[in-house]
Structure formats: structure tokens, C-alpha cells
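For this view, one protein chain was removed and the others were kept in their places.
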Amino acid sequence: MAKKSYDVQVVSKLCKACGLCVHLCPKNVFDRAKDGRAVPARPEDCIGCGTCELHCPDFCVETKEKEGE
Amino acid sequence: MKPEYEKYFRNNLPHIWCAGCGHGIVMSAWARAVNQLGLDKDQCVAISGIGCSSRITGYIDMHTMNTTHGRALTFATGVKMARPDLNVFVFSGDGDGTAIGGNHFIHACRRNIDMTVVLMNNNIYGMTGGQFSPMTPFGKKATTCPYGSIDRSFDMAELAKGAGATFVARSDIFHAKHLTDMIVAGFNHKGFSIIEAVSSCPISYGRRNGTPDPRDMMDNIKEMCVMKAAYDKLSDEEKANKIPIGILQQIDDAPEYTSEYEKLVERVQGGAK
Partner (left out) sequence: MANVRLVQGNEACALGALKAGAYNFFGYPITPSTEIAEHMAEMMPKCGARFVQMEDEIASIGAVIGAAATGRKAFTATSGPGFSLMQEAIGFAAIDEVPCVVVDVQRMGPCTGLPTLSAQGDIQQARFGSHGDHAIIALAPSSVMETYYMTIQCFNLAEKYRTPVILLLDEEIGHLRERFDVDPDEEVEIINRKQPTCAPEDYLPYENTEDDVPAMAYWGKGYRYHMTGLTHNQKGYYSSVLPEVDAFNRRLTRKIEGHIDEFWESEDFFVDDCDYLFIAYGSVARTAQEAMEELRAEGIKVGLLRPKTIWPINEAKIKKACEGKKAVIVPELNLGQYAREIERVIGKPVEKVTRVDSELVLVEECVDKVKEVLK
């Protein structure tokens, strides 16, 4: 079975740069931009656990399983 | 936002809450619960009082009321007595719910009207800039207790249990999935359900108590909140810095007020014939 892969999106205009997703992600998918906002730097490492989504207070992080892979 | 719960929101984000505020996490946990329950938002009501927590109703696409300070439960009582067919959610905070709204809180627990209350506990009055609430822990600092609080604090769950609440649960923003589960369980309970959502206020509480960073507050909550089954096995010493999460009281056979009223109407009208 092929390894599942995920789209990781951060809606930048909603991000308040709290850093919670960066902090809680077990696979270190996110980096912080200069202004502190989250950037999905390594989406290929995402395991789709949903921790970032669950803990984003601002509804700006979303992960979605890629189709057809 | 995921479309499956985006539908429960009005299209007006970003919300008012500060960066790293736990209340946004509570709101998203609640939305997932509503989605799980598959509720028709036109048959749902969300009512809040005043404070940071209470701003939640502005974002929810239901029949919503952002009422006066501490009185959300009274408005909700009115709604439910007028339209028992509607599903009622109430959102409150530690100050709104247990200080100014304390009397309504205990009587709502006692009366047992079917509604689901989410009390967001961030241990502080955030909206007014960080004054201590009845749920600020002893010794912690706030603008109105700059030398540390000498007020003993409420354990909301124990208060609710004592007042006869038929469903009392606690969860927190770290255990966000569990929080969703608690809200679902509370909703499915026929009667008054109260869920304490341990939240965080990095700005007004954290800054004065050594945890200005939301990440630290999150770690502390993770450390502090323990599933009830595990908590019960701890020694008293180990319990000192922990709080149990999960369903803390559930009474299934208590009379629910609106149903009792239905019966009363039948009885009285039957007798009159």
C-alpha cells in the first residue's frame, strides 16, 4: 500500500501567528515565516493526524488527503 | 475551514480573540460536535452572556443571542420554555458563569432543562483586561490581585454536581477531540448538560503568571488535564496539580423540566375535563 500524502494549507490572512500548529505538529511540517505566521514547509512529512487543525484557534490550518495517489 | 463544519459559521472570520487564545479551539471543537450530531442549524440556538467567551455567538450561523453579563442561562431558559423543540447551546466563561451568573448557574443545574452549556474557563476576565475571576487559582496574579489572589477558587464541576446538574463533564483545549466527544455526549443527554472547557488566556492571564506564550499554556494544560479513570488512580499528592477530564457526573433518571411541564399540562387539562 502506497504511503498516503496530504495537502497542508494555511490561510495566511486568518493566521495570527500563535505558533501552536508549529509547536504541536509531531512531524515538524511547519516553519514560521518572519512575521511568525505558519508556513507548511514540509507537507510531504504530514501524516494527516489533524493535530494542527484541531488546535488552530483561528480556523486557518487545513490538511486534506491527496486524491489519486 | 473544512466545509463540513464551515456551514455552521457566518462568513465573518477572523474572530476577535487574541493570538493563541484557547477559545478558538473550543469553537472549532464545538463545530465538529455539531457536525457529528448532524443538526439543522435553523432548529438550533446559541446563547451567550458577556466576556471573551460570549463573543462566540457572533460567528455561529444559528439563532444567536449575545445577552447581558451572566444571564445567558436565563435567556436560554426562556427560549426552551417557549420552544422546547429547538436545540439550545449556551456559551459562558468562568466569570460570566460562576460570578455574576452564579445564581442562575446553580438554579439551571437544579431545574434541569434540556440544554448544552459550554463554559470556557480561562481563569480570568479577559475582555476587561485581566481581573481575577472566581476560577482564578489561589495565589495567581491578575490586575485586581497584583500580589497574588487570596480568594479561594471555585471548582465548576463540583459546584455543578452539588447543585444537582444531571450531566457534568470537563475537557480542555489540548484534548480537543475529547472536548468534541464531551459536547456530543452532553448534547445527547436529555437534561441540563454542562461541559467545562479548560481554555487559555496567554495575554491577560499568562503574561502575569509566567506563561505569556500560548505554547507554554498549551503544554501546561496537557500536563494538568488527566482522564478521569487515570486521575482516580493517582495518589492525593499526585492529584494536587492535576484535574480530571471526562464525564464527572451523569444522572439519567432525573425529571427534565420541559417534559415535566408537558406532563403537568396533560394532568391539569385532563383533570379539568
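Order of writing sets the labels: A and B. Residues in every chain begin at 1.
Simple rule for what comes next: a residue touches a chain if its C-beta (ideal position, glycine included) is under 8 Å from a C-beta of that chain, and two chains touch if they have at least 3 such contacts.
These numbers were taken from a predicted model, which means no experiment stands behind them.
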| item | value |
| --- | --- |
| Chains shown that the absent chain touches, full complex | B |
| Touch with the omitted chain, as defined above, among B:52, B:79 or B:183 | B:79 |
| Contact partner of the left-out chain, one of B:65, B:135 or B:184 | B:65 |
| Chain B, residues in touch with the chain not shown (by the definition above) | 10, 12, 41-43, 45, 47, 50, 57-58, 61-68, 71, 73-79, 81-83, 85-86, 103-104, 107, 261, 264-265, 268-269, 272 |
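What we mean here is this: only the chains that are shown with their structure count from here on.
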| item | value |
| --- | --- |
| Chain B partner contacts - residues on chain A that touch it in the complex | 13-14, 16-20, 23-24, 53-59, 62 |
| Residues of chain B that touch chain A when the two form their complex | 1-2, 13-15, 17-25, 28-29, 173-174, 176-177, 202, 213-215, 218 |
